[in-house]
Every structure is written in C-alpha cells, then in structure tokens.
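With one protein chain held back, the other chains of the complex are shown just where they sit.
In this document, chain identifiers A, B and C correspond to the written order of the chains, with residue numbering beginning at 1 in each.
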Amino acid sequence: MEGMTIKQRLQALLRTLYFPIMAIIASLLVGSIVILFTSKSNPFVAYGHMFQGGFGTKRSFDATLTKAIPLMFTALSFSIAKRSGIINLGAQGQFTAGAISATAVGIYLTGLPAAIHLPLTLLAGFIGGSLFGFITAALKVKFGASELIVTIMLNYIAALLAAYFVTGPMLEQLPPYYPQSPAIPKTARLGSFIPGLNVHTGLLIVLGGVFLYYFYLWKTTSGFRMRVVGLNPTAGEYAGMSVARSTILSLFLAGGLAGLGGAVEIIAVQGRLMITSFSESFGFTGIAVALLGNLNPLGIVFSGILFGGISAGSLRMEVLTRDVNASVAEVIQALIILFIAGRMMFQIKRRRKMTTAADPDVQDDVLAEDTEGADTPLPEPAIEKAGDQA
Amino acid sequence: MRKTWTKLLAITVVLVLAIGVVAACDSGEKKDDGVTKVALIMEGAVSDMSWNATAFEGLKKIEKNGAQIGHTENTPVSDAAAAIRTYADDGYKVIFMSSSSYQDLAMQEAEKYPEIQFFLINSGVTAENVRSFAIQDAEQGYLMGALAALLTKTGTIGYIGGLEIAPILNGAKGFEQGAKYVNPDVKIISQNTGSMDDVNAAKELGKAFVGQGVDVLCPMANQASLGVMEAAEEMGIMAIGSGLNQETVAPTAAVVAIVKDTSIAYEAAYKAYQAGSMPMEVLPMGAAQGVVFVGDYYLEVDQAIKDQIDDIQKKLASGEIKINLD
Amino acid sequence: MNELANFLSTAIRLATPTLLAGLGIVFSERAGIVNIGTEGLMLIGALSGVMGSLLTGNVWLGALIAIIVTVAFAAVFAFFTVIIKADQTVIGTGMNLLASGLTITVNRAVFGANTSPPKIDTFRTTPIPLLSKIPYLGEIFFRHPVPIYLAFLLVPIAQFMMFRSNTGLKVRSVGENPKACDTVGINVTRTRFLAILYSGVMAGFAGAFVSMGQLSFFTEGMIAGGGFIALAAVVFGNYTPLGVMIASLVFGASNALMFRLQALSTGIPSQFPLMIPYIITIFSLCLVSRKSNKPAGSAIPYIKE
Partner (left out) sequence: MASILEMKHITKRFGPVVANKDVSFSVEEGEVHALLGENGAGKSTLMNILFGLYEQTSGDIYYRGEPLNVRSPRDAIDRGIGMVHQHFMLIPAHSAIENVVLGYGGNKEVLDLKAAAKRFSEMADRYHMNIDPWEKVGKMSVGQQQRLEILKALYRDVDTLILDEPTAVLTPQEVEGLFDVIRQLIAEGKTVIFISHKLPEIMAICDRCTVLRQGEVAAAGLEVKSIKNLNELAHLMVGREVELVTAKTPSEPGEVILDVEDLNYINEKGIHVLKDVSFQVRAGEIVGVCGVDGNGQSELVKCLTGLLAPASGRVELLGKDVTHESAKNILDAGVGHIPEDRHKMGMVGAMNLRENIAMVDNYKEPYSTKGFMHWRWIDKHSRELVQKFSVKTPSIMEKAINLSGGNQQKMVVGRELSRETHLLIAVHPSRGLDIGATKYIQSQIVEARDRGAAVLMVSTELDEILEIPDRVLVIYGGRILACLEQAACSRNRLGLLMAGITEDDEEQPA
C-alpha cells in the first residue's frame, strides 16, 4: 500500500465497500416494501428500532456481538471450504455435531481442572464437527457424491442425532425429565471477559479463528495450495497438489470451525444441550455472512457483526412495532445474499480487463475462466497486503 | 473518475438514510404511563394452533385485565437473553417465558433484573422474582389415554407426539397410564415425529398407525397435530384432539378435545401477581386449576364413557390419581 | 397383503411431491442450472396455493395461483443466475432463506395467529371408475387425488419431450455446451430462463399439492426438506424423467417404510427410522455419481461476449 495518496486510499476503500453497501441499501428497500404490505408500521421506524436494537446502545451492541459469534464461526466454515472450491451447506450439521461432542466431554469428563477440561471440551467440539466434514469429503472423493446434497442431508441427520442424545443417552436424570443434557459444569464453561457485559470469551476464540484463517491461507504453504486448488484444480494437480487432499483438509477444517462454534454456543450461552438448541439456522445465515464478507477475514468479522445486529435488532423491532414480524429480518438477510451474489447488477459501467495485447480469443477464454474457476473474483484481503508490505 | 463520484453519492445517500432512521426511532421513545407491561417470549410460532397459540390467548386475556402486552415468537434459546433485555429496556415488568428450554437463561437474567417478575412455564425452579408453573401435560395425556382406551374397538390406540420436548414426553407417559387405568390390556403405540412443523410426517405416521390396528389416534404435536387429525378423518377412525379447534380438520373423526388451555394458567398467574399472592413453590396447572379439561363432545359418545372420563378428571383434580413421571 | 397394498399406496402418495418437483428440476438441471432454491419455491407454492384456494374457493384455481406466484419467484432466481450470472448455489440458498422469511411474514399478515386453520377447498381422493375396483391394484394405483395421476402421466410426456422434441434437444444442449448452442443460433439465456420458469411451475404445483393434496392447510416450514430430496432424486434418477420417477418412488417407499417401522413400536429410538430417507439419499448419490449424465455445463454461468 506504500505510495498511495489519500485520494487513492479513499478510492480503494470505496471500491471495496461499494457492492456491500449497495446490497444492503437494496435489501432494506425491498424489505421496506414487505413491511409496508404486511403491517401498518412505517418501515423506516421499524428499521430505526432494528438499528437501535442492534447498535444503538452498549447493551444492544453487547447482544449483537454475542449473536455474531456463532455466525462468524459458520461463516469461517463456509469460507474455508469455498476457498478450496467446495460449497459447504453443512455448517448447521457440523455445528450441531460439535455441540453434541462438546456436551459429551463437558458432562462426562468431570472432575478435571478448568485448564484441562475447557480446552478438551473445545477440542471435542472441533473434532465432532470435523468428523461430519470429513464424511462429506470422503464421500465426495471416493464416490464423487455432490457435497451440496450430502451436506444438506447431514444437517437433518445431525439434528436427529442431537434429539436422540438429549432424549436418550444424555438425558438429565432428574424429574421431570426434560429432554436436555445435564448442565455443563463450571470447569467447561466460557464466561464473560468484560465485566458487566454478556459477550463471552468465545469472541476471542472466533477472532483467533479469523486470524488463523487469514494466516493459514495466505502465509502457509498448505493454505496457499488450498487456494490454488480452489481456484483451479487442474492447475493444482499440475503443480503436484492433491485435489482430494485439499477437499478433505478443507472440509475437515470447515467442519471443525463450525463444530467449535457449536461447542462455544453450548458452553458459553446455552449451558447444556437441549433439543431446541439448534432451532436457529446458524449454518445458512453463516453463508450469508461469508458472502457479504467476500470470504475475506476482516469482511467476515464486519458482516458477522452486521448480521448479528440485524438478528438482535429484529427482536426490538418486533417488540416495539408490535406488528412487524421478526421474520422480516430473515427476509432482509436473504435479500442481502441475493444482492451480494448478484452484485454485478450494481455495476454502473461494465468493467473490462486491462489487456496489454489485442488477443480477443484469449480474452474470451479469460473472461470465461474468471467466472468458472473463481466465480467470486476475490479481491485480496486488505490486511494481507498491509501485512506483506510491512 | 465518474464511477468514484457515483459511489460517493451512493454512500452519502446511505448515510442520510441511516441518520433519518436513527432520528425516526428517537422520536418514539418510551414513556411510563403507569400501565403494567407484560411480555411473552415463545420458542415457537404463535400460529401453531396449539401450545404457543394458547399462550398468546393467555397474553390477550392479560391485556383485557388492563396490561399492555408485547410478544416475541420463534425465539431460540440463544436469543432469549437479548429478548429479555429488550423488554427490560422498554420498561416491561412481567415476562412470561413459554418453554422449559429457557430455564437456565431466565434464571441467569432474572438476577440482573430484580424489578421484573418472571414466569417460567414448565420449569422446576423458582427464585425471588421467578415463579414457575408446570402445565400438567401428563394429565392431558392421561385423559386422552383413558378416553381412547374406552372408545377403542380394536383394542389398539395410538399417541403421536412432535418434537421430544418435556410436555410431549410427559403427555405420552400420562397417556399410557391413563389407558392402562381403564383397560390394562389395551395395546398402545406411541411415537414422536421429531418435529412440530412437519405436518405431513405426523399424518403419514398416523396412517401407518392405522395399519397396525389403531382405531383411536391422539396427537400432541402443536401444529403437526392437525396432520394426525386429518389422518384419522381420512382413514375413518376416531381421533381425540389435544388443542383448540383441531376438530375442524376432522369433522367426522374428532370425538372430543382434551383441552389444555394454558391461557387460563397465564391469566391465573397474572392475577396472582397483581394480588401479590404467589407461593414460592412450582405451581401445577392442570385439572385442578381448570387448565386441563374435557371439552365439548363433537360426536355421540356413550354417557357411561362420558361419566367415567368426568370421574377421572375429578380424581386428577383432587389428586386421587397421581401420574408417575419417572 | 392388504398391508402391502396400503404400503405401496402410501409410497406413491409420498413420492408425488418429489416427483412433481423433480420433473421440473430435471429440465432445469439439464439446461445447466442447479436450483438449491427449489425448497423455497415449494414453500411459496404451498402458501400461495392455500391463499389462492381460500380466495377463489376452488382448489384448482388455488393451484394455478400457486404456480403463478412460484413462477414469479423462479423468475427472480433466473434473473440472478442467468442474466446477472451469479453463483447458482448461493442464489438458491438465498431464495430458501427468502421463502422461509417471507412465508412466515405473509402467513402472519394474512391468517394472523389463529388457533384453527381456515377451511379451504382441497384435492380430494378421486377414485378412477372401474380401475379402482380392481383388487389390490385398484387400491395401490387408482384411489388417489388427481395431482397424483397427473404427476405419473407427466412422466412419459416429459421423457418424450426431453429426448424426442426440439425443445428437449435445446434444453439438453444448453446444459452441455452453451457456446455451441450460441453458434447455431439458440438463445442460451432464453432457453435457460424458460427451463427455470418451468421448474418453477412444477415446484409451485408440488408445493400446492403438499398443502392442499397431502394436507389441507399451510404451516410454516412445512416442506421440511422436500425440495432438497427432489433435487437428490434428479441426481439419483440420472437426469431423466423416468429415472426421477424411480428415484421418487424409492424415496417415497423409504418414507413409507420409516413410518411403518415407527408404528411397529420396535423400541428403536424414533430418530433412527427418521434418518432412513436422508441416509438413502446419500447412499443413492454415492451409487450413481460416477456414471452420471450430469450436463457438462452444470452450474456454470454462460457469459457471452
């Protein structure tokens, strides 16, 4: 970034932010039409409540951050798989699997000091999720089964497994026998790290995860190879990389990150595994977060906070407007996905490649590859450049 | 260059909009006008025609008692704390939480808001500002089981539950004991579909039950119950409803509904709060409190059977019949 | 024996939504489009069908309204994937989320938090004269609501359309090699767009059948994975209408089996029989994925310069 004038920096920032901002505006506009048609409230008043509930006060921002943590985990899960060319729609199932295994370690391996018990619980969450990721990868590598459908099916299977565990083996043996596990002991719980706020240490863990995501993909050879294979598997094979290995490793890590998220959610927020622990779609919202963040580490953090804010704020919107349903927030999140993925519609002028030679045939191929190989032509993360040049 | 300016313009528009939004919300700030504000936090949808619907009915009854009400639905456990805080910030004084899943969280949050009275539905804990009442789902199941066992001609009856949460599981236990109480030889098939939403699964399961000889079906699965009622209607057997208005989808099959009108429980709890007369122990809300009762019969049923069921209802209310939940 | 007939009849009934949606998806898949959003489209079809039936008092008009509304949403999907050329999986995921949020919002706005479903006209069982009297076979095949007959009648028609008609050839070709189609004057964008709209028609009808044929009301989230199963049925059916029918019947039968296993009260925790359809889906995918007719241009946007 050396030698850039302030104007250039401003332009670069605008370039980065242009599409996300346009997508958010468009989503809010379309969302306001939905509000107009389904309620008597003024959409802008409703949005005002939503904004206030997500970012307006210290306490609402606290809720937003708490909400953002699992979303950032699932977004990381989707992102690392996507970087390797895999579409992981199974973060929900991996999240659930991680929660189950973390709960198991949390409630069965008691009597350990927190310094051992807590890391073990987190590790169990990671492994539980990565096992689910690994199953997907193995079926893809061995049988060529599409990960899209396999991951979705595994989501359902994970939910049923969770139901089985909390009604069967893990059932808390206390009348009146609620379908839930016993409470996880203090030695395996995560608490708040800022007095007076609810946001828990999971935030530090997920930020660590974001940093490792960045560091792994851009600073290590293994991550570099994963990116090569993700953008162009044929070239990866040519350069002596194994696509199968990359698929397995990335889904293993993706599952692990989602599973870690599930573990954190259980030991920091819910305190025990319940049959209704996963009524929320952490997995699919995580995809939206990843996309809005352009699979970029910093982007994931910011979009995670934004989505956390929309979720947290939608509660306040529902409460204060009294007739705008919180599901409008889901509509807005969905619209953000659509407008981000379809961001080309906001392009004012068709951008063309700068080509140094007039070779239209090559150029044609190039354009095709741009969209085939890397359907999201990803700008390099800003922090990478800063880091490298430093 | 022009592109940059267009983008700049776009971003300016956003900022203006955002400021407008913040300004808009500031104008509608709360003012305390002495009316008690009562909130209800639900895990499911109010449109479930069952558990949450009757909870919402209860809230509306509370509104008729002069309170100002607010509700949130589809609130997962992870959002419950935020919901509580939102209501607390908005000056709510009473918060009902309609699921046992909320128990841990509610206890945690209740400590932070001593001025707010919490009511936990189907929980087993209490604290200074936390009261719990336990809806006697088992009693509902007991009555259903007893009636089904009296009605059956084939000697086989079926219970279909939804998600395996406490009310559903307790209902199943009650169902079994009630059936055995009137007829120790009756064969009981009892299963859960694992979902309150998947109506079709409940319906198909109901039909499969009929294949096993079941001739009286009893659902307890919130909105999925409707599927069971439809199955009974289509297969030409009898059904016993578990909530309000479920008979509408089964005009020739629905015998009666064993109603668990939780709205009565909500209203009763609120009245006790206003009166300041709340014991510390967990309040049972069942036949004794008029929450669980046998509704109007839709079809012709022998008076003897009706009488026997009334008798059982009285015995449940008086505590003469105790249901074992272990 | 009677129980067997009942089982098969159930399998056919349960296969129908998968088959209806699958018969649409098979065309869009052949055209090179992977529509993960079918789940959402079916949900929209289910709600708009009930609203339509309530409004018009006629189930067929309701189904028509369901189809129209669903096609409008399919057009949104097509707009983003075919014209804007965005990633199909991502847009499909977005459509699912949108449908989920929107159906809740609209259902609440229209029907409110009622405790009883509104009475609507629905698809009723229509036994076919004479044929339904045949022992066993009659019960298995000829005592169903009309959409079930329609779905199965559509299979040979779709098969013929796909492999013997000009449209079918175009659809198969734009999925294999859009550029080659361009050079013989086929409008790739239009063909793909229309294929998606057609899959929208079928998804809408499938959704309407779920809410008005299998049931008689709408509940939130009622499709419960049916769209994904339909997508899997197309892969398992190796991208032919006939194959989709066989795959749908396999899934239908596995569901019917699952319910029967549960009804038998075997003592197996209920969650395990419930997993059967999902496990069969995964298993069937592993079985066919290597020797598949998957179009060469699947999921790749066509960018013409």
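By definition in this document, a contact is a pair of C-beta atoms (placed from the backbone, for glycine too) under 8 Å apart; a residue touches a chain by one contact, two chains touch by 3 or more.
Here the structure is a predicted model, which means the values were calculated and not measured.
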| item | value |
| --- | --- |
| Chains on display which the left-out chain touches in the complete complex | A, C |
| Sole residue of A:F55, A:F143, A:Y177 or A:F224 that reaches the chain not shown, by the stated touch rule | A:F224 |
| Hidden partner chain, touching residue among C:R108, C:H144, C:K170 or C:R260 | C:K170 |
| Identified contact with the non-displayed chain, of A:I87, A:L118, A:M170 or A:M241 | A:M241 |
| Touch list for subunit A against the chain that is not drawn | 218-222, 224-225, 227-228, 231-232, 234-235, 237-242, 352-363, 365-366, 369-370, 373-374, 377-378, 380, 388 |
| Touching residues (missing chain, whole complex) on subunit C | 164-167, 169-170, 172-173, 176-177, 179-187, 293, 295-296, 304-305 |
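Going forward, only the chains that are shown with their structure count from here on.
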| item | value |
| --- | --- |
| Chain contact graph, described as a line, ring, star, complete graph or other shape | complete |
| Subunit A-subunit C separation of Cα centroids, rounded to whole Å | 29 |
| Contacts with 2+ other chains: residues of subunit B | 74, 164, 194 |
| Contacts with two or more other chains, residues of subunit C listed in rising order | 104, 108, 271, 274 |
| Subunit A residues within the subunit B interface of the complex | 11, 14-15, 17-18, 21-22, 24-25, 28, 42, 44-45, 47-49, 51-53, 56-57, 59-60, 63, 66-67, 70, 160, 163, 166-167, 175-180, 183, 198, 265, 269-272, 274-277, 279-280, 311-312, 315-316, 318-320, 322, 325-327, 348-349 |
| Of subunit A, residues touching subunit C in the complex | 34, 37-39, 87, 89, 139, 142-146, 148-150, 152-154, 156-157, 160-161, 163-164, 167-168, 281, 284-285, 287-288, 291, 325, 327-335, 337-338, 341-345, 364, 367-368, 371-372, 375-376 |
| Residues of subunit B that touch subunit A when the two form their complex | 3-4, 6-8, 10-11, 13-14, 17-18, 20-26, 28, 39, 43, 70, 72-79, 81-83, 85-87, 89-90, 99-101, 103-105, 124, 134, 163-166, 169-170, 194, 325-326 |
